[in-house]
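A single protein chain has been removed from this complex, and every other one stays in its place.
The block that comes next holds chain A.
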Amino acid sequence: MILALHDFWSAQGCLILQPYDMRMGAGTFHTATTLRALGPEPWNAAFVQPCRRPTDGRYGENPNRLQHYYQYQVILKPSPPDIQDLYLKSLEVIGVDPLKHDIRFVEDDWESPTLGAWGLGWEVWCDGMEVTQFTYFQQMGGFDCKPVAGELTYGLERLAMYIQGVDNVYDLDFNGRGVCYGDVFLENERQMSKWNFEVADTDALFDLFAKAEAECRRSLEAGVPIAAYEQAVEASHVFNLLQARGVISVQERASYMARVRDLARSSCEKYAEKMTPEWQARYPEWTL
């Protein structure tokens, strides 16, 4: 399935990239999405990104909720006029026939206060299941996207469940030779759910958060915003872990989120500022 998507999007002119090698909550955090959504240059890329959402862990007991899963992400900047048609063709490529399955575009605007970003779009339903998040980025890191990028985020496990007709994610056939998704990941889900919710050392996590924050600031001052951005991504994930451990009170929650947001925004800002001369050299009319 991943190969079919790579083939399809590569033929549409996308670069095929690899996952970002950090723990993150969504493919949107990949620098190929966030940072590349800034600036005037065309950018078309597709990649798989493993995602971690500690609070979504269900100890392997829910048929389609996982604390670790895979997203397939496509970013097309500027958004092409036939982006919806391209997306639907990609579904056919992986075996979703729109006359057999009920495909719908249901309003779902996207907002990431953490990234100072928002966009309008839909969640794409396949027989009532959200299989893709489809967004036209309007702002990123607090800056207007000029031009607007279209972002497609496929839930790979969910789509595979449809294509294979299985009710439970752990029953997905992994290789056509008897290995299923559960054989690979069930024990991980059990142990990681337990770790996320019950075991993780919260003192160490608080410490990690503080260190990531400090390192982010240091990197910003040193003029390496991409490194700073990595630390913001790290802080964001540590915050999610703390949330799962239930040690952040309602009042503290808002302040932690504001701290993460500040890191991510500052990184995007510094990146955009650093890149602006280069962008303007190629697009003289363009302003940040």
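Basically, contacts are C-beta pairs under 8 Å (C-beta built on N, C-alpha and C of every residue); 3 or more make two chains touch, one makes a residue touch a chain; residues count from 1.
Keep this in mind: contacts and distances are computed from a predicted model.
J.: I want to check something: the complex is missing a chain, and I'd like its UniProt protein name from "Tripartite-type tricarboxylate transporter, receptor component TctC", "Na+/H+ antiporter subunit C", "Dihydroxyacetone kinase subunit L" or "Glycine--tRNA ligase beta subunit".
T.: This omitted chain is identified in its UniProt record as "Glycine--tRNA ligase beta subunit".
J.: Could you tell which one of A:14, A:45, A:94 or A:145 touches the chain left off the display?
T.: A:145
J.: Of the residues listed, A:105, A:174, A:206 or A:256, which one is in contact with the missing chain?
T.: A:105
J.: If the hidden chain were put back, which of A:6, A:58 or A:190 would touch it?
T.: Here the residue in touch with the unshown chain is A:58.
J.: Going by the contact rule already stated, which one of A:126, A:220 or A:268 would touch the omitted chain in the full complex?
T.: Looking across A:126, A:220 or A:268, the contact with the absent chain belongs to A:126.
J.: Mind listing the chain A residues that contact the chain we can't see here?
T.: Residues of chain A in touch with the missing chain: 40, 58, 61-65, 78-81, 84, 88, 97-107, 109, 119-122, 126-129, 136, 138, 144-148, 150, 161-162, 167, 249-251, 283, 286.
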